[in-house]
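The structure that follows is given in the form of structure tokens.
What you see is the complex with one protein chain gone and the rest in place.
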Amino acid sequence: MISSLLRSLWLVFRHLFRRNVTVQYPDEQPYLPPRYRGRIVLTRDPDGDERCVACNLCAVACPPDCISLQKTEDEDGRWRPEFFRINFSRCIMCGLCEDACPTYAIQLTPDFEMSEYDRQNMVYEKEDLLINGPGKYHEYSFYRVAGKAIAGKGKGQGLNEKKPVDLHDLNL
Amino acid sequence: MPATTGEAVHLVLNIFGILLAAVVAAALLTWVERRLLGFWQDRPGPNRVGPFGLLQVVADMLKLFFKEDFLPRFADIPVFVLAPVIVMAAMLLGFAVIPFAPHIGVIDLNIGLLFFFAMSAMAVYSVVLGAYASNNKYALLGGLRAAAQTVSYEVFMGLSLMGVVMLAGSFDLRTIVLAQRDGWFILPQFLGFAIFLIAGIAESHRLPFDLPEAEHELTAGFHTEYSGMKFGMFFVGEYLSILLISSLITTLFLGGWLGPWLPPLVWFLLKMSLLVALFILLRGALPRPRYDQLMSFGWKWMLPLALLNLLVTGGLLLWRG
Partner (left out) sequence: MAKVTITIDDREYEVDEGQNLLHACLGLKKNLPYFCWHPAMGSVGACRQCAVIEYMARDDTRGRLIISCMTPVRDGGVYSLEDERAQSFRAGIIEKMMVNHPHDCPVCEEGGECHLQDMTLMSAHTMRRYSGRKRTFNNQNLGPFINHEMNRCITCYRCVRYYQDYAGGRDLQALGRNQQVYFGRAEDGRLENGFSGNLVEVCPTGVFTDKTFSRRFVRKWDLQTAPSVCEHCGVGCNTAPGARDDGKGDPRKLRRVVNLYHRDINGYFLCDRGRFGYEYANSPERILQPLQADTQPLIQSTAAAGEKIHRPLPPQDAVAQLADIIEEARLGKRRLLGIGSTRTSLENNYALKTLVGPANFYAGVSAGTLQLLHLVNAIQQDPQIHSPSTPEIEQADAVLILGEDISNTAPRIALAVRQAAAEQQRQRARALDIPLWQDASVRQLDSPPTPIFIAAVEGTDLDGIARETVYATPDEIAELALEVVNQLPGAVTESQTEASDSLATQIARALASARKPLIVCGCGLQSPALLRAAAALAKALAANPVNSEGTASCALYLACADANSLGLTQLCSEQQHLEQLLSETAQENSLPSTLLAMEVDLFWQLPDEQAARILHGNQLIQLDSLYNHTSRFAQLLLPSAATPESEGTFVNSSGLAQRYYTVYEPSGYIQESWRWLANATAACAARAGGVEKIPALADMAQWQHVTQVSAAMAAGIPQLSPLSELGPDWNTLVAGAPVARQSHRFSGRTALQAEVAVAEQPPPRDPDAPMAFSMEGIQFAGYSPLQANIWAPGWNSDQAIHKFQNQPGGERAPAASGQSLRRATKVFEIQVTDTGVPKTPVNADLLTTLPLYRLFGSGELSRRARSIATVVGQAFVHLHPDDARALALCAGEQVCLPGSDTTFEVKITAVAPQRCIGISAGYSSPQAVVAMSPQDIRPFVENPQGNSS
């Protein structure tokens, strides 16, 4: 027993001469990979439209329930969030919202420097979250593959869709 | 009584010098401990306030001073306030008998060692009273553990030193230091040294024997309800006791100020610092035993060993005449 205790002491003592593993943040900025789970953004599809269709899946997946939104439908037939709010003072950066998102709209970024003196400033609205780009997924556009018709894409014009059935056609 | 004015000045300088040095050293020790632990854990430790983070102590002190001095509604207020004062006072008084160098030291009592025992035994009152006055179950459990632990380890702490006393033939610490001119007592009394070291750790509630404040089980143990400077006093008290035990080991086993070339005080401080570093290394490396393990270790191993040491030392001395 005593030898094991002494061995522990010796092993720990030897670390006096090891290099530090910690980084002197913020003097030194560490490298964060692109898939690091930091500040959440809402992205746009390649055509520049909001990707979020207000399906509410991120909100229900969120363990601390810090996402809230309201669906609205625009003239063009697209679903959009009327408001989209993330309370970052509750967010645990788990990334489940990104996993749940069926349209790649919600994505986590390698930015984590979000400290505020006033907690109220940690509440981000859609305007604060929306970025002008597609984020990590450059080509995906939900409405191109969805069956719902929107302005500029009628029934049967989506990816892998036949022309709408004409009921007056005898060759059904 | 000081015979001359010169002596009186010397005494006053000694008293206040040692008092100040002890307190400052204890405060500084908080930073030293964190830095050392940092190094042993491959990280820098507090390094941002002042050069090498040295002013961290000042920052912490400021913080403690400005924190709300919270008195729980349910506490026994007079006792609650008194408890941290006791530990600090007892520990500081303990320094009175330490002979740091030939002319440095407050007083040479012929019962110096017994005085130290008395003071270190006083410290347990502080813990028990503080825990009791907090009126908190975690604190009470911590206090109970502290009482039992201290009482148990005090027994062989005293016995372990009897060998040294027999070798030196005196309870006077200065005499004991001078008795080591021919060889430090750590060699003939290695067993006594080891037992005293262990007992000293237990007395100062340091890891691995910090069960009274085991934070994984008891929140913060006996000082759960303490905050602000009252907590600060407990905190400094603990570091004072490290210093005190280290000084005592230096005095009793490592020849005190004795050593070649360097001035005596430097030798003393050097030896003491190494012991302090050992204390910190123990914290960094060893796990905490269970409470029953602690007690059975004390009574079933340490006490018989201490008695054996006493027996053998006494026997040898008698045999040698």
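As written, the chains take the letters A and B, and residue 1 is the first residue of each chain.
Just so it is clear, a residue touches a chain if its C-beta (ideal position, glycine included) is under 8 Å from a C-beta of that chain, and two chains touch if they have at least 3 such contacts.
Note that the structure is predicted; figures quoted are calculated from it, not measured.
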| item | value |
| --- | --- |
| Contact set of the excluded chain (shown chains only) | A |
| Residue of A:His15, A:Arg37, A:Arg90 or A:Lys136 touching the missing chain in the full complex | A:Arg90 |
| Missing-chain contacts mapped onto chain A | 53-57, 59-60, 62, 64-73, 79, 83, 85-87, 89-90, 102-103, 119-120, 122-123, 125, 142, 145-149, 155-156, 158, 160-165, 167, 172 |
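We take it that only the chains that are shown with their structure count from here on.
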| item | value |
| --- | --- |
| Whole-Å separation of chain centres (CA-atom averages), chain A against chain B | 55 |
| For the chain B and chain A complex, residues of the former touching the latter | 39-44, 281-282, 284-286 |
| In the complex, chain A residues that touch chain B | 5, 8-9, 11-13, 15-16, 18-22, 24 |
